[in-house]
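Just one protein chain is left out here, and the rest sit where they should.
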Amino acid sequence: MTRRILIANAALAAVLTAGTASAQQVLINAGGATFPYPIYSKWFDEYHKKFSNIAINYASIGSGGGIAQVTAGTVDFGASDGPMTDAAIKEFQDKRGSAILHFPTVLGADVPTYNIPGVTASLNFTGDALAGIFMGKITKWDDPAITKENPGVKLPSNNIVVVHRSDNSGTTYIWTDYLSKASKEWEMKVGRGNGVNWPVGLGGKGNEGVSGSVQQTANSIGYVELAYAIQNKMTYGKVKNVAGEFIQASLASVTAAAAGMKDMPEDFRVSITNGPGKGVYPISSFTWLLIPSKIADPAKKKAIKDFLAWMLADGQKMTEPLLYAPLPKAVVTKELKAIDKIQ
Amino acid sequence: MLSLRRKAVNAVMLSLTGVCTFLAVGTLLFILGYLFVHGGTSLTWNFFTKLPTPVGEAGGGMANALLGSAKLLLLASCIGIPIGFLGGVYLAEFGGSSFSYVVRYTTDLLNGVPSIVIGIFAYILIVLPQQHYSTFAGGIALGVMMIPIAIRSSEDFLKAVPVSLREGAMALGASKAKTIFTVVIPAAKAGLITGIMLNIARVAGETAPLIFTAFGNRYWSPGWNQPTASLPVMIYTYAISPYADWKQQAWSAGFVLLMLVLVINVSARMILSKRGQVAR
Partner (left out) sequence: MSATAPTAFETRPSGRASAFWHRLRSGDDIAYVITLTCALTILAVTALLVFELYTNSTLPREKFGWSFLTGTTWDPVAGQYGALPFIYGTVVTSALALLMGIPLGVGAAIFLAELAPAKISNGLTFLIELLAAVPSVIFGLLGIFVLVPALVALEPAIRAVLGWTPLFSGPFYGVSMFSAGVVLSVMIVPFIISISREVILAVPTEQREGALALGATRWETTWNVVLPFAKKGIMGSIFLALARSLGETMAVTMVIGNEAKIHQSLFAPGYSIAAVIANNFSEASDALERGTYIELGLVLFGLTIIINGLARILVLSTTKKGAT
């Protein structure tokens, strides 16, 4: 009987490994930012439909996870909406023995999304108000700092429930980068980063977790990428920009933010939050793929380089339905040249 | 005569115990019912046959997660069951006293380790040196969890075989090994098989150790060296997401997982009770 069981096991194992990688199948593992996950998952799916032997398995684990995993070498490339710090870049160099390259993919926006029973309007928020809420200094929805900018809306006297990210996040980087520019107090007390010491609030895992928490918790406010708010039909507010206007995140306002950028540096690491100009949405940002400059496996290297070229051409056409702004043409040209840096 | 107060206390407390039981049993029935209504009734064929789709697009399924879980459990069983079973044979048949005590103590120790710590262990041991997540790492993590359970249940069921059977075999001249493998083990067969079944059911629902080892995959996972989707991890990922379609799939997956686990448990118990032994 033992022999029969062993044979059965072996047969089963053979069947289950039938999907073993043939010479042509290329499986690339990637992980990182949840901010662009809606457009990335669309891209990777479309690319797989086009080239069925190439599967890019992207795990939406947060920018922090993306940076950590690509540095540890457990994924082939990462993704983050907070550009890697110099220290992080050096660590990658030390650990993996090559440089790490940033490739911007799309432009997106962090929006303040909230769930206030009875309020369906898009509220106006100043930078100071948002900083105050997330620092725990503004605790009720009918606080003057909020009501002052929203004269027509009846705000209840309920406690504000803050929701932030529990994981290291580029979305957090964008949010805190903006708050640091908009509020000196925030910059001093909390600062910017993929992860910060949040004074108050519940933690949600990924953009998904924060959206889910805000949806399920009355009187809550969180920050998520625009696509999440739209896809889940959540209410989100307008933010005051440098020019003094209250702007809601949209394709137009995000594109305007990128247009206001002076020069794209060689390594593509740049912050465009709180930028000058009319019609600009102040909490906009690029998001990057983090690709090692040396990729050992030739099949993977070709696949990744081909994908990047596709992403900069066909991929850019798919961004708008998902409310991500495509890259400015100058940036695309620069990036196409930079693909050659991948050896 | 009994005072009224004492009678009243008696009646009240005993009824309360009945209420407690009712609550406990009711919870299980509630869980079953709720999962059936929310997950079972909307189970579609897509769930079993399709791969996950990009976010926001309906029609995706968990075919890769089902296969992934099957592969993980197969690998885990191949590791955990032989080692655990033979270890149990040692304790039941060969064990001296102090060494066996140490083994049993360590078994209980390992059994009590939280599954997330086992996940960390497998990550350090396998994922880091290999530089990637894999079905293999996940299988090892689950296999390590299966070993102590397998040892315990094998030992218990082997020991339950009457000594007279062993003595009879040895009186006929069989060696110890022959006795064990031709007499004792077949006699304990029902218990051993149910032990394996319960072991698999227990490990099938484990999520935490897979997060750092098998990781996850939106596609099919070829072979054993790539990350793979698994049912419990998909449930977790989808449940905490904001997408209605994903949440619905989480319910369906939860129902499927629960049914799998319960069917195995119920079958195991029924096999045992048929043989007259009560499972522990």
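Which chain is which? They are A and B, in the order written, and residues in each are numbered from 1.
The working rule: contacts are C-beta pairs under 8 Å (C-beta built on N, C-alpha and C of every residue); 3 or more make two chains touch, one makes a residue touch a chain.
Here the structure is a predicted model, which is why all the values come from computation and not from measurement.
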Absent-chain contact - pick from B:43, B:63 or B:116: B:116
Which residue of A:42, A:181 or A:205 touches the chain not shown here: A:205
Contact partner of the left-out chain, one of A:156, A:193, A:279 or A:328: A:193
Full-complex contact with the absent chain, from B:43, B:63, B:83 or B:165: B:83
Chain not shown, touching residues in chain A: 61-62, 64-69, 71, 88, 91, 159, 161, 166-168, 191, 193-197, 201-205, 213, 216-217, 220
Chain not shown, touching residues in chain B: 2, 6-7, 9-10, 13-14, 16-21, 23-25, 27-29, 31, 34-35, 82-87, 89-91, 93-94, 102-118, 120-121, 123-125, 144, 147-148, 151, 156, 172-178, 180-182, 198, 201-202, 204-208, 211-212, 232, 235-236, 239-240, 247, 250-251, 254, 257-258, 261-262, 265-266, 269, 280
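In this section, only the chains that are shown with their structure count from here on.
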Chain A and chain B, separation of their C-alpha mean positions in angstrom: 37
Contact set on chain B toward chain A in their complex: 53-56, 67, 70-71, 74, 78, 127-128, 131-133, 215-224, 226-227, 240-244
Residue ranges of chain A touching chain B (in the complex, touch as defined): 9, 12-13, 16-17, 19-21, 25, 27, 29, 37-38, 41-42, 44-45, 48, 55, 57-59, 72-75, 204-206, 208-209, 211-212, 215, 228, 231-232, 234, 322
